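Omission of a single protein chain aside, the complex is shown with its protein chains in their original locations.
Our next item is chain A:
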Amino acid sequence: MAKKILLDKINIPGIKSYEVYRQNGGYASVEKAIKTMTPDAITEEVKASGLRGRGGAGFPMGLKWSFIDKKSGKPRHLVCNADESEPGTFKDRYLMEHIPHLLIEGMITSSYALGANLSYIYIRGEYMWVYKIIERAIKEAYAAGWLGKNILGSDYSLDLHVHCGAGAYICGEETALIESLEGKRGNPRIKPPFPAVSGLWGNPTVVNNVESISNVPWIVNNSGEEFAKIGLGRSTGTKLISASGHIKKPGVYEIELGITVDEFINSEEYCGGMIDDRPIKALIPGGSSVPILPAHLIYKTAEGEDRLMTYESLSEGGFATGSMMGSGGFIVYNDTACIVRNTWNFAKFYAHESCGQCSPCREGTGWMEKVLYRIETGHGTSEDIDLLWDIQRKIEGNTICPLGDAAAWPVAAAIRHFREEFEYHIQFPEKVKNRNHFVDEPFESIKHLVTK
């Protein structure tokens, strides 16, 4: 069995409850941290671990912590990002639902390291039953003395609360999340100032993903050096992958970084291969915002190397022939999927979720959705592909927050790798009228109609 850090205890009956979690070594990191370590020593361990943020951007966690402004003397906050709304991603929910105390333990140990006395878990409103699970778990932690005043008799005090959103993907962006936590619309802020200097209520704030924070107890218990031994190169530790699409066993898996994409998709331990053993057509390895990979670039890179489940290997080849680890939202497509339809589906998502502050994003996402819909339903013209390319290029890099880029990249990658499919939709409009067109007749068998 592969190394597990987050899900090693997931099969213990009752691990959801405080008692069972505690009996199985839970909250040990809080004891160790508060009784034997200084806050800075914990930050050093996290730095040594090489842990990279699991929310999507992969920014080194210890480094981020070291930016928090301790000089101003203002109250500091840790905010856990449990907004999880990136299509293809459902791992944080799994952790919170099945082992809620792990996140709470991580929040306490991490808040101690940051010198935060008031911290929040921001969870998307749709996960209402998970919100209730976390709320109850926090009450249990208070009752057992892990939260509140003078934890373990020390002079460290922490209040922790869970806060719910109300249906807005953009609130996963850290500054929008802070606005939302302040009771406002989720409009991202212009950076700088960064949250580490001016975040929640103008106070220094660190925002970290659920999975990132859940790794901290293990690092404190076992040391950053031990953590860095797991994984491969600069991709240290394990990663939760949310696997979905045309695979036999969709679900959440904890992998050691460094296994091959082939093993992840085809082994019994993980996805179990393709449904009905149909051929693989495409892969989105890191959530809807990252570039889609065509079949020939999934198992091997353009250089012919094995494609590995690491930050480096997934992005090997840049945007021309690679993709990104992102949030680990791993979506697998077989030959019945229509890439144009899927790209339109994502464009619709981004158009719906744009907060509307920047014109390139607000207008551009809407135009992309319309043009893609036109192509998908057989009303496209030969200029539309270039028009799409032009729109996405004008969004990228021209907006306040990265949602604009996240909307542009999937369109660019789809055109780059699947241009023939777009052309087919334009040349044979009558053949794409039925929304299941490639279920009835996979593109692979009719491709010759548009390729030279």
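To be clear about the criterion, a contact is a pair of C-beta atoms (placed from the backbone, for glycine too) under 8 Å apart; a residue touches a chain by one contact, two chains touch by 3 or more; residues count from 1.
In this section, contacts and distances are computed from a predicted model.
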Name under which UniProt lists the unshown chain, selected from "Acetyl-CoA C-acetyltransferase", "L-proline glycine betaine ABC transport system permease protein ProV", "NADH dehydrogenase subunit E" or "Phosphate ABC transporter ATP-binding protein, PhoT family": "NADH dehydrogenase subunit E"
Absent-chain contact - pick from A:Glu126, A:Glu312 or A:Glu363: A:Glu126
Candidates A:Pro87, A:Pro100 or A:Gly404 - the one touching the absent chain: A:Pro87
Which residue of A:Gly26, A:Gly50 or A:Gly165 touches the chain not shown here: A:Gly165
Absent-chain contact - pick from A:Ala48, A:Leu118 or A:Val450: A:Leu118
Option from A:Leu181, A:Ile280 or A:Ala406 whose C-beta touches the chain left out: A:Leu181
Those residues of chain A which, in the complete complex, touch the missing chain: 84-90, 93, 118, 124-129, 132, 161, 163-169, 180-186, 201, 242-246, 250-252, 288, 329, 331, 333, 337, 341-342, 345-346, 349, 352-353, 355, 435
